[in-house]
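The chains shown are only part of the set, and none of them has been moved.
In this document, chain identifiers A, B and C correspond to the written order of the chains, with residue numbering beginning at 1 in each.
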Amino acid sequence: MDEVAHLHSGPAATGAGLVAAVVYCKGVKVADIDLAEAGDWAKRPDHVVWIGLFEPDVDLLERVRVQFSLHPLAIEDAAKAHQFPKLEEFDDSLFIVARTAQLEDGRLAFGETHLFVGEGYVVSVRHGPSRSYSFVRERAEARAQRLSEGEDFIVYAILDFIVDNYAPVLDSIADQVDDIEDHVLETTVGQHEIEQLYTLRRDLLRLRNVVVPLQDVCRRLERSDIVFIDPAMRPHFRDVRDHLRRAEERIDTLRETLAFAFEASLMNAQMQQTNISRRLAAWAAILAVPTAIAGIYGMNFEHMPELKWEYGYYVVLAVTITICVILYWRFRKSGWL
Amino acid sequence: MDEVAHLHSGPAATGAGLVAAVVYCKGVKVADIDLAEAGDWAKRPDHVVWIGLFEPDVDLLERVRVQFSLHPLAIEDAAKAHQFPKLEEFDDSLFIVARTAQLEDGRLAFGETHLFVGEGYVVSVRHGPSRSYSFVRERAEARAQRLSEGEDFIVYAILDFIVDNYAPVLDSIADQVDDIEDHVLETTVGQHEIEQLYTLRRDLLRLRNVVVPLQDVCRRLERSDIVFIDPAMRPHFRDVRDHLRRAEERIDTLRETLAFAFEASLMNAQMQQTNISRRLAAWAAILAVPTAIAGIYGMNFEHMPELKWEYGYYVVLAVTITICVILYWRFRKSGWL
Amino acid sequence: MDEVAHLHSGPAATGAGLVAAVVYCKGVKVADIDLAEAGDWAKRPDHVVWIGLFEPDVDLLERVRVQFSLHPLAIEDAAKAHQFPKLEEFDDSLFIVARTAQLEDGRLAFGETHLFVGEGYVVSVRHGPSRSYSFVRERAEARAQRLSEGEDFIVYAILDFIVDNYAPVLDSIADQVDDIEDHVLETTVGQHEIEQLYTLRRDLLRLRNVVVPLQDVCRRLERSDIVFIDPAMRPHFRDVRDHLRRAEERIDTLRETLAFAFEASLMNAQMQQTNISRRLAAWAAILAVPTAIAGIYGMNFEHMPELKWEYGYYVVLAVTITICVILYWRFRKSGWL
């Protein structure tokens, strides 16, 4: 909520959830506008209205719907998070759902962004933790020429921003995977490593669910069958998709690497178990010698001639030690000790 | 059976298995009708007959078949449960099979719903445990405008209801997975956890069989090639399919999470086994010292000078304890104890 | 061979391997015929010749080939079993290979059926263990109207019969899987369960090879591109395919269930191993106490004051027992015993 407050700067922004409502003409900001006049501005030639919302309530979405005559189903979807990434075409508008990912205090946090796009307007709706698009807006305003390309460019700029934000998340996971890789191969795996391995695998799985379905959205934006999209923008959407493919490749590589690490650690654990069993067996064998011999000469038979020999004790001690040393040496040689 | 009794309220409902038979005109209920007149009502323009059956016998189905001239093969299928989710097109009707899922006393229970759809009529047939469609009917009746769209809307309303009912089932499974996740990582896995893990995996597998084939049904309803379906309804079927894709994604994520949990628990068990073996080996080594020494001085040799020393006993005790303490300290340092 | 004898009833059946040769007109049996006149009968309008063979020799097949001018390659295939399920189109005939499955003394047994279909004739060739088609023939003869649809209907009736026979096999396997499921989770897995698990997995794999490729045959019969097939028969082949898909789904579910059961049993075994090791370690620790103490007071030092105390023995016994009880109680509390 305080993020909204923080971003809530435009004078025309008239309610909680409305972050900004700006109209641009040929790439130049014309005015901060009131939501009630957004529909009219969007209809003027060469003008583009860009409205930013953050977790809007049903009321606000209904007001947006009226301005641009959006489809009720899309509005229904935008009111709640947990949508599947998708691109839906309606008669005169597009509805796009994308998922965002970022690190918060070292933990993965996912959000969602919904976009309504039509002739002369883009409405972006953010849900959950995600970086504000005021940064995208500022950068776009600074490049008037490109912004003048209109709503396609705004869609591209937002998607590009979302996809760029996956990279630091992946970098952080990759670092942790490198880290665990060393642990698994060199030392014994403990509670902590198992938990870390588990968490990394689950995070990568979730990240994959963010990255993979978005490719389909970009693929459709890249193709010719959508009317709004200027063919000149297609290489840009292709570029976004290439980043997504690269991200997917990295995710899959990390996933397989963790699977290998898991198997290596299982082998390691087996090997250690075998080694310990061997040592245990070897020491048990060595110590069985004095136990057995001492047991025999600890018997209370009256007629045990050795017990009366003057050097019996020393002979027995020497024999015992000799056998133990030989055993130790042989176990050592065969790698059991 | 008592569910049927409970729902059995329309005066025209004339037999066991027949839950309701109602005719609507422009979204407004016209009358509860007798099955024998259903065919005629269906032929009147702007009228839609909606018949609800619960586990009907062959007789009842035959009477329905005659009214709407349905294909014998579809009727044969509708008489028995355990069909594969599908959409079959006949010359002048559709036959749809969907599976339902719900929780009963905390356990997953599956049912089936079969739909016959044609110009002016929808026949819904429920098998096994599933929530009654009287709720769907009431809600639809409350929205006369949408119900006036006719049989397409009724099909949509039923499918949407079926798919919405998957969500609480999935939520419950997701809670259990979260629960087991903690157990597997923190404590030792016991009989109970293994059973729970197994049951969850099997339930998710079954739920997947419910969710995945239904997407194909929606995909075909969404496309243009079926005559009955008003193109304006397509976004609604697309919406149902999106929910199914989201459900599938959740199922697959939970399945993989459980697979990871299984592997983490295997690693955990290996680690514990190794730790126990180490402890066992360490204590065996420590206790071997007094055993060996006591054995030696328990021998009955006549000439064992140490036995005659005044402080022999104390020296031996001290040496023994010292060795044991040193061993203990070294095992401790190397993490074996 | 005695099955042939048993089925061999038609007077016109003239040799080993020939089970029946009958000509039908408008669904009514006209005559048992001799193989040599089969070709002529088949050419008469509205007449259908249905020839049933069981493991025929090359000679018999050649005689059949001549009657209907079949393709030599198909005849070559029909002479030997172990074909891949397929549908081959030749200029004026179809060649279909299907696999049959049934239980014999509780064990899975597979057979093969080859069908030659053309204008006015169907030749069915059975190999290996499979139920005779005399049952199909009788049922078809009892439904003259449907049989009058000709060769398409006969093909459908045979395929439907083959697919229906998979169901009891699957039911039996499903029962065994349910059975093993309980064993794996509740008791220790032994030699017998491992063997049963292995056999079930192998049987399901084989059954899958029977069921899956046949779907492709049905899919092609269902489509428009084959001339012989009356479009009105398509829903029937679609129905057969639906049964196959359902069977495939069941097989895959059972396969995954067994995989889960295998993993659960591995976890179970690990857990038991850990429990046994813990118990072993706990008892070893407890028993080490009297051994060590008794060892010490069994030493033969002359100066061991405790040995001379009047209640020394009782004190030592009491101390030993106390330590053992405390250890036992602590191991009990921590779940090791």
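Annotations
Operating definition for what follows: a residue touches a chain if its C-beta (ideal position, glycine included) is under 8 Å from a C-beta of that chain, and two chains touch if they have at least 3 such contacts.
Every value quoted in this text rests on a predicted model; they were computed, and no experiment measured them.
Shown chains number 3; the total number of identical copies in the complete complex of this file is 5.
As a convention for this text, only the chains that are shown with their structure count from here on.
The touch graph of the protein chains shown is a line.
Mostly differing positions are employed by subunit B and subunit C in their mutual contact, as under half of the interface residue numbers are shared between these two copies. The chain closest to the protein's centre is B, with centres computed as averages of CA atoms. Subunit A and subunit C have CA centres that are 42 Å apart.
We define each chain's centre as the mean of its Cα atoms; on that basis subunit A and subunit B are separated by 26 Å. Averaging C-alpha coordinates per chain places the centre of subunit B 26 Å away from that of subunit C. Of all residues in subunit B, those that touch two or more other chains are 266, 270, 273, 277, 280, 284, 291, 295, 298-300, 304.
On subunit C, the positions that touch subunit B within their shared complex are 181, 185, 235-236, 238-239, 242, 245-246, 249, 253, 256-257, 260-261, 263-264, 266-268, 270-271, 273-274, 277-278, 280-281, 284-285, 288, 291-292, 295-296, 298-304, 335. Remark: subunit B residues 71, 73, 77, 82-84, 86, 88, 90, 188-191, 194-195, 197-198, 201-202, 205-206, 209, 213, 262, 265-266, 269-270, 272-273, 276-277, 279-280, 283-284, 287, 290-291, 293-295, 297-300, 304, 306-313, 316-317 touch subunit C in the complex.
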